[in-house]
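Contents: one structure, followed by commentary.
Removed: one protein chain of the complex. Kept in place: all other protein chains.
Showing subunit A:
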Amino acid sequence: MIRAGLTALLLAVAAPSLAVLPDEMLADPKLEARAREISKGLRCLVCRNENIDESNADLARDLRLLVRERLSAGDSDRQVVDYVVDRYGEYVLLSPTTKGANWLLWAAGPLMLLMGGGLAWVYLRGRARAPHPQDAALTEEEQERLRRILDQQDG
């Protein structure tokens, strides 16, 4: 009785399969390679941060089949992606577009680098032109600290 129950449970939870399956793959290796490449840029909608090429979810499988169907029908890579985005929204794209405010996302790195570089340039030039402080003697407070430290070392 328990055994039968466990077997049923096993079957129920073992349902999800693994990523791309052999029966999904296209016979033409070139077309299949393109399908794989496109799949890596599309998000599995029900998963957490996985692309459909790696995901085990049923929805990801449906999307993989859809991509291959469109490719077999003669669509270009771009057309396939547009087709999927039309139906599922831009959430499906793992690599965000540059449309709208998204330019800021793509420009963030170069912009921050420019800003950091500029600040660093000003700082470094300031350091290179600063007067040498070594010429100045120790302040009284520093003399006192030095004496304390030296005393400690001797004691």
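Everything that follows uses one rule, which is that contacts are C-beta pairs under 8 Å (C-beta built on N, C-alpha and C of every residue); 3 or more make two chains touch, one makes a residue touch a chain; residues count from 1.
Quick note on the criterion: contacts and distances are computed from a predicted model.
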item	value
Protein name, per the UniProt record, of whichever chain is missing from view ("Sugar ABC transporter ATP-binding protein", "3-hydroxy-3-methylglutaryl CoA synthase", "YCII-related domain-containing protein" or "C-type cytochrome biogenesis protein CcmF")	"C-type cytochrome biogenesis protein CcmF"
Absent-chain contact - pick from A:65, A:113 or A:138	A:113
Subunit A, residues in touch with the chain not shown (by the definition above)	6, 9-10, 12-14, 16-23, 25, 40-41, 43, 48-51, 54, 89-96, 100-102, 105-106, 108-109, 112-113, 116-117, 120, 123-125, 127-128, 130-133, 152-153, 155
